[in-house]
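Removed: one protein chain of the complex. Kept in place: all other protein chains.
Presenting subunit A:
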Amino acid sequence: MAMVVDYKHDSSFPYWTSIRRRFAPDSPFFSSGNIERELLAKQVALDFTEDERNQLEKMIDTDARGVFCPIVGCGARLTLLEDFEDHYNTRHTASCSVCYRVYPTSRLLSIHVSEAHDSFFQAKVARGYAMYECLVEGCDLKFKNYKGRQQHLVDKHKFPTSFEFFKKAHPSKKQRLKNQRKRAVNKKDEEVSSKMEVENEMMEGLVSAVSKLSTSDSSPSTVSFGRRNARGLTFVPRSVQPPLQKK
């Protein structure tokens, strides 16, 4: 039986270790068994039907297993753990109608749309206005360039150095084919796509410049925060001028 000996034990990742786990008798781990005990004991006395018992268990279960949404700034109460996936898909997958990137809040989506698809935005940037706003709600600082904002996120808000708000350099082959197909579908407005591609190139130029300056050793270049994914609701904030302009 071959065993892999690890040569890079980097202390920051908590590796899986197999340890015995013991629980106190009043631990929540045991509560469903305890409840079952009492219900079974009374079942004979009160002659519950199977149905009644299941209903009761469900009700007790719900109380115990509520949880709050862990996405920053959300705090929505989820009655059952299972609800999280639905909640996430409904509330945290705001998708850009232009490039299909997905963001966890509508605010971030709207920032993305401004930065990536709005020529007015780019025009103002070119004139030296501080247009890149901080992604953390309530911070309100603005920066003249993407890199400046990025640095601020890392320095002030402890974002990981690998974080990239806008990124797309090496999607997987499957993804690249998918994207090609999507672009073919959207070719109806050539103006838009060419404009978009110009913007993308500009972005990519910026981004590749940024990555060369980046302080971390290996910034992820394939994984972007808003990745191309047609999942979730399509959402275009009304506050942003849609880039679809026929000439």
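Simple rule for what comes next: contacts are C-beta pairs under 8 Å (C-beta built on N, C-alpha and C of every residue); 3 or more make two chains touch, one makes a residue touch a chain; residues count from 1.
Please note the rule applied: contacts and distances are computed from a predicted model.
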Which protein name, taken from UniProt, belongs to the chain you can't see among "F-ATPase gamma subunit", "Importin subunit alpha", "Superoxide dismutase" or "PAT complex subunit CCDC47"?
"Importin subunit alpha"
Need a quick check: the contact residues on subunit A for the chain that isn't drawn.
1-6, 9, 12-26, 29-30, 32-42, 44-49, 51-52, 55-56, 59-60, 67-72, 78, 81-82, 84-85, 88, 92, 104-105, 108, 158-163, 170-173, 211, 216, 218-223, 225, 227, 229
